[in-house]
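The chains shown are only part of the set, and none of them has been moved.
Order of writing sets the labels: A and B. Residues in every chain begin at 1.
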Amino acid sequence: MIISLLTDYGHEDEFVGVCHAVMRDIAPDVPIVDLTHGITRYGVRQGAIVLRNALPYVPTGVHVAIVDPQVGTERRGVALRTGDGRALVGPDNGLLSLAWETCGGVVEAVDISRSPHRLEPVSATFHGRDIFAPVAARLAAGAELAEAGQHLDPDELQVLALPHAEVREGEVVAHVLLVDRFGNASLDIGHADLAGSGLTLGKPVEIEVRAKGGGSGGGPPDAGERFIATFAQTFADVRPGDVILYEDAYRMLAVAVNRGDAGAALRLSPDARVVLRPR
Amino acid sequence: MIISLLTDYGHEDEFVGVCHAVMRDIAPDVPIVDLTHGITRYGVRQGAIVLRNALPYVPTGVHVAIVDPQVGTERRGVALRTGDGRALVGPDNGLLSLAWETCGGVVEAVDISRSPHRLEPVSATFHGRDIFAPVAARLAAGAELAEAGQHLDPDELQVLALPHAEVREGEVVAHVLLVDRFGNASLDIGHADLAGSGLTLGKPVEIEVRAKGGGSGGGPPDAGERFIATFAQTFADVRPGDVILYEDAYRMLAVAVNRGDAGAALRLSPDARVVLRPR
């Protein structure tokens, strides 16, 4: 048994520490793994993707995720069981949905907004401390999911929609999902989905970067800035400073600059549209 | 048993990691909870408030706090026992005083500057590693407080003075104590202390923000910038971008902007004076 924790709380304040303290009080011997607390403030989609990417490497346990712009509203807090036996705990705003899709779906769910495990009085703004941490710790200590809240039809849970990359002949239109600390930008397409695009490992690729949302709808797409990259296996295949298209550690295509910062150099930010063409 | 740790060490350097290592060597099985290491450099008052706020959620144990602008001077290091059975360890500069006030006062104290548990040679600048961490770990491992240093009269301990909010008819003059990562600013007054002010939940409030220290003394107060807020229970009670006065997670009144950053928008920083008036 393990508890994992992913939030947008950052490390400046005591939010993470207080959640740890609450969990330690209830489940003193369960290891807690901090997946990250560096999700962009209110970055529900970023949190959902990072959780989905990380979970295959995390032992089965109770997995808490908190990115919660609607805290204090009527949005539900939920705890649920996935098909592969994990428990997920967090706000019902789509944050957990990409994870459960890759963990066998939802087999049981409860609304924990008024959980018997919550700390009273529940504050309007810190449900991590008052609801999510104590519920997760009780589950990790052996409590039944059904006792943690009110039964909820899994079909009522919020699901997150991601953009979809399009593969055409001679062109792939993808979107930036994440940009990491090193400036490497992950796209919403995997190597396996490139068939028919004409993109070939070892060959040059033209990367056109369009602003977030630019050129959508029925009109002609806005032209973006263009860069020449190499579609390669590792950074070592190109010179320092060169742009590389590669399969990243979560098996998604990504754009990087060898020893540089692609996010800054190519102005890649989440939701930017990236058109890839063989050269 | 648990050890909690709160410092201004940040996460860039190895200071926190080395303190953990020292404690692990002495008390390998005691869980360590990092409350936060994001206290502003030398922010003794901020550290004192955060420690006081967090401790009610932390299991009873040994609680180390280090914000220590006078390290290397003759200021004492202390370890003490509170009325409710906690051990507090840190510099004797007021940092621990708000915590012990809410934990039953000090029932026993020792000066640990030359503690038998310290690591020799004691450096002039890193007492976290050489004094506070080893003393805390020994206490967590079962050592007696009296053995950790020289007996000290609790009345000799440094105590921190906080500003005091004033409630008048039709006006509350408060001060910003903390501003968190989300820009939410906690004031030095609780909801329960508003009687007679005319402030009413659900009604509009005028918030006048004066610069730090401005208008004190006997002269006429400097006028500050004014904002209209709603005195509400949760963020959801106002529109995104609106200013809200609410009771925060530690039951203090606080100023926030729904989905925004009140610290930046209203120029709220610690010690700023905030005048609240019903509208």
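Note that in this section contacts are C-beta pairs under 8 Å (C-beta built on N, C-alpha and C of every residue); 3 or more make two chains touch, one makes a residue touch a chain.
Only a predicted model underlies this, so the values are computations on that prediction, with no experimental measurement involved.
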Assembly copy number, counted for this structure file with 2 shown: 3
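One rule holds for everything that comes next: only the chains that are shown with their structure count from here on.
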Superposition of chain A upon chain B: rotation angle, C-alpha, nearest 5 degrees: 120
Separation of mean Cα positions, chain B and chain A [Å, integer]: 33
Complex interface listing, chain B residues touching chain A: 2, 4, 6, 11, 31, 33-38, 50, 53-54, 57-59, 180-182, 184, 233-236, 246-249, 259
Interface residues, chain A side, partner chain B - complex: 9-14, 16-18, 20-22, 24-25, 28, 41-42, 69-74, 123-126, 129-130
